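What follows is one structure encoded as structure tokens, with my remarks underneath.
Note that this complex is displayed minus one protein chain, with the remaining chains in position.
Order as written gives the chain letters A, B and C; numbering starts at 1 within each chain.
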Amino acid sequence: MSTETTTFSGIVPPIVTPLTLEGEVDTTSLERLLSLQIEAGVDGLFVLGSSGEVGYLTDAQRAQVVQTAIGHVGGQVPVLVGVNDMTTNRVIAVAEQAREAGADAIVATAPFYAITDAAETATHFRSIHAAVDLPLFAYDVPVRVHSKLSPAMLVELGREGVIAGVKDSSGDDVSFRMLLRQSAGLENFAVFTGHEVVVDGCLLMGASGAVPGLANVDPHARCAGRRLGGGEGRAGSTHRSVLHRRGTDTGSRQCRCRGSGRIQDGSGPARRHHRQHDVRPDALARRVRDRNDQGRSGTGGAPLT
Amino acid sequence: MSTETTTFSGIVPPIVTPLTLEGEVDTTSLERLLSLQIEAGVDGLFVLGSSGEVGYLTDAQRAQVVQTAIGHVGGQVPVLVGVNDMTTNRVIAVAEQAREAGADAIVATAPFYAITDAAETATHFRSIHAAVDLPLFAYDVPVRVHSKLSPAMLVELGREGVIAGVKDSSGDDVSFRMLLRQSAGLENFAVFTGHEVVVDGCLLMGASGAVPGLANVDPHARCAGRRLGGGEGRAGSTHRSVLHRRGTDTGSRQCRCRGSGRIQDGSGPARRHHRQHDVRPDALARRVRDRNDQGRSGTGGAPLT
Amino acid sequence: MSTETTTFSGIVPPIVTPLTLEGEVDTTSLERLLSLQIEAGVDGLFVLGSSGEVGYLTDAQRAQVVQTAIGHVGGQVPVLVGVNDMTTNRVIAVAEQAREAGADAIVATAPFYAITDAAETATHFRSIHAAVDLPLFAYDVPVRVHSKLSPAMLVELGREGVIAGVKDSSGDDVSFRMLLRQSAGLENFAVFTGHEVVVDGCLLMGASGAVPGLANVDPHARCAGRRLGGGEGRAGSTHRSVLHRRGTDTGSRQCRCRGSGRIQDGSGPARRHHRQHDVRPDALARRVRDRNDQGRSGTGGAPLT
Partner (left out) sequence: MSTETTTFSGIVPPIVTPLTLEGEVDTTSLERLLSLQIEAGVDGLFVLGSSGEVGYLTDAQRAQVVQTAIGHVGGQVPVLVGVNDMTTNRVIAVAEQAREAGADAIVATAPFYAITDAAETATHFRSIHAAVDLPLFAYDVPVRVHSKLSPAMLVELGREGVIAGVKDSSGDDVSFRMLLRQSAGLENFAVFTGHEVVVDGCLLMGASGAVPGLANVDPHARCAGRRLGGGEGRAGSTHRSVLHRRGTDTGSRQCRCRGSGRIQDGSGPARRHHRQHDVRPDALARRVRDRNDQGRSGTGGAPLT
């Protein structure tokens, strides 16, 4: 997939990494999961994000995930690869592996463990961009990295062509809207939300798309979030507005998905990962079930309101 | 105004406290400001909030603000009074003064300076409710109080009849939506947002109303945020949805306001207060101008998008 | 007690505020407690600190504590009064009451609830100093106030004559030593530690004194911390060094106390206050016992090592 023509928008699920009972990557399950996503009509796939447990996998396991995903997807949709690591040179090292494997884009956080400031963080992204010839997304996740990426810096990096967009998991709605407003004039700059609980509001504000963890279990419903609603009741109204707002961006390709016509689940972001050396979840199902249990309660299967 | 029949919803501006050059409460300006709000059609008035500089005023000045406001408003709209102080008994002391002065409701944060936990915070609200016969709103403002009120606790307090609602200035959109969902079945429980930048999204989610600081300078536009938009362009679409969502709550009374038909300003919350002993802003205009300068930049006068 | 000749050093216990079963100030118990302290040889008394529950008392109760303490002590030792409140003008209001009641010094934190920066915090202390003719101590307690006072700012305020010293409850040992080093050349600048667990180390570094909460139950042992140890074992060695370091400051008056010759208790600072509207501890004993229970465990009655 040529990077010149790739644009990024829509539903880009952060794919979980199924493990075997022995704690190794379960490539068969991973391929099945990827097929399910593509069949549901996702607009891209994001592997080795926080949901993909990038932080818990060894280098060898990370390479295995990337190769499996890119091989199996075969260019049907863009594959974005998380390259989160402590500092610039370490990120570049894994990003180069992702590029060689055929990734369509990379996703990186600010440095962590290192104690940096905003200027150094900007240099970090510029250095990655200079070293790795792939679209680069900045991943804003203060709950993990313990620093917040400011809209002003992100827009400046977009203007310079350093980043192709942002995946926002900050939970800061005011900042998110500021980012959308300030980046409104930038071409080829995509802003994704990582928060499913407020995904309709984010799309309404003008977000390019969403990175919904629950697509791992129900990608059809996630894709249906983009569909023209039936008009009856709240969700219909909400999503009519969403589509009105997003205009021609939400064209035919995205509507090929066969959803249930409503958003089924507003479960919040999983707040805790539980992968330790002696905890070896056996399969995807358990992983996702645990994640839901850990999430904020009370969001059941009802439509978002 | 009888508290039995008072319901709380809609646009309830947090009124700033004009000061004279000598740093005393400028009651003439305060009355003018209150008249402007009522004329614009606000649904209530909130004095001695953070915007009202409750933290910077002495006890005597606070009493002056409350008496001036309640006397001038004369029951045309409900007056909510901020009773923020360090701990329970101190809050009760000022709340009793507010009740005697004729307040329609009181608004209190969790304890601060004190080091408390969630159970003690719940006891705090229960104790205030037991001591002061007025509707009590919980004010969630972690940037000042350094603790977050959980949706679960707020809903439980609502169920018990301890609080009549919440003013949310947490900036945590996921938590806000959870609060709305979990409190959806409660009667007489009003959830207000304090964030103007995302006010349309919050109303769309089901918020009872907003507490918009910029209503101090342009209350008509704030009220217009509730109006059925003209249909052209984004704002129209947004606000049509908002009104569709809010249904009969947004009835005739609210539509009597004469707004410009669009939200004029998306300026973020003022992040800093600058009242020190030797800094005596002379009038409302300067106060509000400073506040805007301190806010997040780039939100000009354009419609929210 | 004339402020011109008052110097501040040594053991200055932060006096708890005994309450009756009804939650009112138990002035009889308070006077007994003050007598016990003076008899034990304390160098000063600090009322309405965090241990004195300044945050939990109403204005009327605060006034009662100050008047009782100053009347009962009768100038035998200096009485320092905590004037913690949210912002400058409110602090000045209570500080003026303390001055009128005869306080020898006042102790104030940075503003809280208000969102300030370092420059505003410096202005805060300068404004208090300009308004209230009493020695002013800066109280550094980030766990409550959520900002840290920098050594550089404190030393500058000392150089200007704005503050007479610092009560450090920051728990940041590196910062504490920097403050001691940078203020070493200042006359009439006293640095107290609020941390009993490390009090010997702090005195060894050159602290002017300590504000030990446990003096409320055992002031003799606290005063004995200043005494020339017997030479046997660790504590003796420690305190010989302490006295060697403190030189002539630790003169005859301080040695009149009749301690056990060793530090009996290394219990940490009470981390939690538990005064709520419906929690009315009946007496000093229970208060102090609770405080100990809440402290860090495992510090028993053994000497500090």
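Side notes on the structure shown:
Quick note on the criterion: a contact is a pair of C-beta atoms (placed from the backbone, for glycine too) under 8 Å apart; a residue touches a chain by one contact, two chains touch by 3 or more.
Quantities reported herein were computed from a predicted structural model and do not represent experimental measurements.
One chain is not depicted; across the entire complex it touches A, C.
Residue-wise, the contact with the chain that is not shown comes from A:Leu57, picked out of A:Leu57, A:Val107 or A:Val211. Along chain A, the points of touch with the absent chain fall at residues 23, 55-59, 84-90, 92-93, 111-117, 120, 123-124, 126-128, 130-131, 143-146, 271-279.
Taking the complete complex into account, residues 151-152, 171-174, 176-178, 180-182, 184, 195, 197-198, 201, 204-206, 234, 237-238, 240-241, 244-245, 266, 268-269, 296-299, 302, 304-305 of chain C touch the chain not shown.
To be clear about the criterion, only the chains that are shown with their structure count from here on.
Counted as hops between touching chains, the shortest connection from chain A to chain C is 2. Here the chain at the heart of the structure, going by C-alpha means, is B. Chain A and chain C, compared by their mean Cα positions, are separated by 52 Å. Rounded to whole angstrom, the centroid-to-centroid distance between chain A and chain B, based on C-alpha atoms, equals 35 Å. For this pair, chain B with chain C, the centres built from the Cα atoms lie 39 Å apart.
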